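A short write-up of the structure that comes next.
Only one protein chain is missing from this complex, and each of the others stays in its spot.
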Amino acid sequence: MGRKIARRDFLKYSSLLAATPFLDIATLRTFKKGPPDRVGTESVDTVTSVCEMCFWRCLIVGKVKNGRLVKLEGNPKSPSNGEKLCARGNAGIQLLYDPDRLKYPLKRIGKRGEGKWARISWEEAINTIAENMKRVKEKYGIQSLALFPHNASARYIMKFYEAIGSESITEPSIYQCRGNRDIGYKLTFGTPPGSPERIDLANTKLMLFHGTHLGENVHLSQCMEWIRGLGNGAKSIVVDPRFSTAASKADIWLGIRPGTDTALILAWINYLITNNLYDRDFVSRYCTGFEKLKEAVKHATLKWAERITDITAEKIKKAADLMAKHMPQVAVHPGRHSTWYGVGDTQRHRAMAILTAILGAYGKKGTLFLETQLPIQLGQSPCTLETEDEKKGELLREKWPYNLPGTPPSDLIEATISGKPYPIKAWTLWGQNLLETTPNPKRTIEAIQQLDFLLVVDVIPTPAALYADIILPEQTYLERYDVAFTYTNTLTPYISVRQPIVKPLYESKDPYWITKNIVEKMGYKECFPYNDIKENIEESLAPFGLSIEKINATGGVVTFPGEPYADSSNPLKFDTPSGKVELYSESMKEKGLDPVPRFELPEQAPKGFIRLVYGRSPLHTMSRTQNNAWLHNNAPENELWMNDKLARQIGVKNGEYLELENQDGVRSNKSIKVKVTPGIRPDCVFTQALYGSPVKMLSKAYNSGVADNPLFTKIIKDPLVGTVGMRVNFVRFIKNGKVLDMPEMISLPSQLKSAYAERREING
Amino acid sequence: MAKYGMVFDLDKCIGCHACVMACRAEWELPADKSRCWVKPIGPENTPYGLASTFYIGLCNQCEEPSCVKECPTTATYKADNGAVLVNKELCIGCGNCIIACPYGARYINEIDKKVDKCTFCEGRIQRGEQPACVKTCPTNARIFGDLENKNSAVYKKVYEEGAVPIATARVNLHPNVFYLGKERDIHLIADSYAPAKNDVSISNQLWRIFSPLVVGGASASIIAAFIAFANQIRKGEQTEEDE
Partner (left out) sequence: MRPELLIDQYPLTEDEKNELKSKKIKKYKFSIIWAHWLNAFAWLVLTVTGVAIINNDKYNLVPLGFTQWMSSLFSSREYLLKFHVWLGIFWILDLSLYVIFGAKRYSPDIKSVFTIDTDDRAWLVSFTRKVMGLNYTFPPQGFLNAGQKLVAMAVFTMTPVIMITGLIMAFQLLPPFFIRASILIHLLAVGAVACALPIHIFMGGCKAHEHESLKSMITGYMSEYFAYKHNYKFWRDVKKAALANKRENP
């Protein structure tokens, strides 16, 4: 009996024990909640700012935890990118915390290019710079001070150069990018298409991407609008020798023979005109020179274009019919990077502008829209200096019929080497990776060796920094104030301001401070009157009743009503000599240029070589992000796209590595991985640009991938503006030390061939 | 309780990798790891024409997850909201689940040495936010929501627009992640990344052989001791003299 009770007791106690766990202490149970929550729940400060991982300037929100930036997100208040951000924007944190950043002012102690430096104080750095610049200026004159600026941070030094009257300013970012396009559109519509391009992709019915690989270049808000547009049922036509991301989403992909784009556009123009498929209303009301245009493109038949472009006449017609069907809601993307073949680059974009015009695709919903003039203009603080009354004499840029701001970089480099027409002895590279982005870096190094003084201001060491006399560490966009930015090339215009999200790291300084100190040391005390950059911004905002605080109070952005479409209150105006859209340009004729674009065959591959074309990786911004740990890890090196038939013929397999050698015998820094695909024509190979940095201090980017820029040794300049075409270089493949025979996969039509040979003979 | 799922609209994905980076930031992951991925495929010829697309993915949060079956400590489990989660307190980093996952959705996080994977942003979704990758996706190629809610976007994409999971007849763990896109793009992904196998690690296979032996041996030993004890009691207490 007693035993039974005992047993029952035991059961009772054990179940009690199970039901009331002896370790159930509420405070210790926190970890039962599941996976830890990193960025979200803990106390996080948010700061709005403007991204600078590329030039698109999306609005961002930085999340800061214990003084450390943990996350970047799109600013939901932004009319353009909203809460969205691209890979690079998200990875901005890794630029800030890049261990390879420039941390202190450095002075060169080795030979130029050796990369030996000593850490110096800011005071010593500023003194040295000021002394040298002053000495060079006094000895060789104002024009001997050259500036290669890039990005917002360089605008103060640019103001100064402009104020003292130096014309030796060059922005490779314009001269190697959208320069030709801007001139081509300006000559036609009187205004460039802007940056961001004012192209209403979201609301259009048909998109034409001609020479823009949107998607691989992630211009964020534009990509968003493009995909939104497609989602709304818009059709798209993509012209590209390669089956790009854009092509994979397109209704019509036209795999064009490289360099024959103008022929295609002219054929479209001719087809639309001869078949009465153009916007007669727009042409008659706003355009001039229509009859002359009609006459000038008469020769451009579909058959003619088929021979040249290697696209069937049927396909060309199909695309044109699609344009006619959706006219005027056709978004003819103006393109962006436009220095392709030297010859004809500006004219190609003029042809695109003309096509846009005859489709009437301008100033309407779903087309190229208008820039809104803001009621306020955010002025820089003026830097008015009494410029030395020096005779400028012959300026380098004056030899070109049309000018972009400053001087073409290649001209400046050549002038530095030759000393003609005037000596150029001190360069300043401000955020500009000259050696990796400007063709023929060997020549650039030759020029650098001629210099008395080279100053590099940057965030991470660029190859040019290896040659610099003084290197200054600049703050990243996450640590500094910048000017207030106006966005007028968007449907909804707005203003935002870049402001520090975290405290500056190391000894980095903001560009205003650096510029002000150098300039004042040189003796120009009145150029930058404000104590700091913030004061400068506040002063520029004040007249309009705005302040940084007010912008922050409205979520980091102030919007204005946009006027993107023309109507009676916002009539179309064209800033051309005739005040109309110039389908035929009298002013060009006066300068001895083709008033209507004419197709010219660009440089062709020598026997045994193939054209190298290039583009972008969606993870990288030119040469700036290769050392970003996050981006690097997902796109560490570039690939060479090669046509499958070509690969089979030369015995190359997918994933194999090949060395490249260009037509001038320049070999690639290493071998490149081949991607064999039917998605590229057999008469060109493609790679993602600007990999393979030669700077050893960049632990990620150094020699990672193949650098394309050193292979660009041929300089062919656009006769209108002096920009240098970069797709006129040709390579052959080297496998295990042996040159592979390059078959001619698609031959040129005989007439073109003979015409080309003739021209080469004439031009030598 | 909701059953969360995700749909990828391949027509909208441009392969920009924003999702990968946002995930890395949100969860403070090692620089070379992410819980989601973007893998470019093509251009390649398919029966439906030339195609190129991106295999975007994350943990499929399968209905019948093979990983859960292989976890010795129940660290990995299927949560009520449909997500497959890893309880880091219980995880010993053995990686049996990594081998078991046919999608490669799991990896060892070097920071805590534990298995890490997509949680559909547990924490964010509890606060009513979208997962970090969905929030940042510029083109809205990622759609997240409740598969049991007939009004949700994911429900419509799956049950009305015909989004499909990446599974095969042989390996079908019934994913809760679906793909919507052109035939040729789906074809490319299925061709290159269809799940081939859900493996059982060698150590787990050996465990199945040895654990019965160990349990059997120990049990036999206990039984033998009991029998001896019983014998002893039956025979009555022996004194040392009896020996």
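Here the chain labels run A and B in written order, and each chain numbers its own residues starting at 1.
Simple rule for what comes next: a residue touches a chain if its C-beta (ideal position, glycine included) is under 8 Å from a C-beta of that chain, and two chains touch if they have at least 3 such contacts.
Because the structure is a prediction, the values reported are computed rather than measured.
> For the chain not shown, which residue from B:Lys3, B:Lys78 or B:Lys114 touches it across the whole complex?
B:Lys114
> Just to verify: which one of B:Leu29, B:Val84, B:Ile98 or B:Ile186 makes contact with the chain not shown?
Only one listed residue reaches the unshown chain, and that is B:Ile98.
> Which residue from B:Glu89, B:Glu129, B:Glu161 or B:Asp191 sits in contact with the chain not drawn here?
That would be B:Glu89, which touches the missing chain.
> Among B:Cys13, B:Leu29, B:Cys71 or B:Ile143, which one is in touch with the chain left out?
B:Cys71
> Since one chain isn't shown, list which residues of subunit B touch it in the complete complex.
69-74, 87, 89-90, 92-96, 98, 108, 113-114, 201-204, 206-208, 210-211, 213-215, 217-218, 220-222, 224-225, 228-229, 232, 237-240, 242-243
As a working rule, only the chains that are shown with their structure count from here on.
> Find the geometric centre of each of subunit A and subunit B from their Cα atoms only, then give the gap between the two centres in Å, rounded to an integer.
40
> Which of the residues in subunit B come into contact with subunit A in the complex?
Where subunit B meets subunit A, its residues are 11-12, 14-18, 20-22, 24-28, 31-32, 38, 42-45, 50-53, 79, 85-89, 119, 122-124, 127, 129, 132, 135-141, 185.
> In the complex, go through subunit A and note every residue touching subunit B.
Touching subunit B: residues 31, 34-41, 70-74, 81, 83-91, 93-94, 215, 218, 220, 223-224, 227-228, 230-231, 243, 245, 247-249, 253, 618-619, 629-631, 633-635, 677-680 of subunit A.
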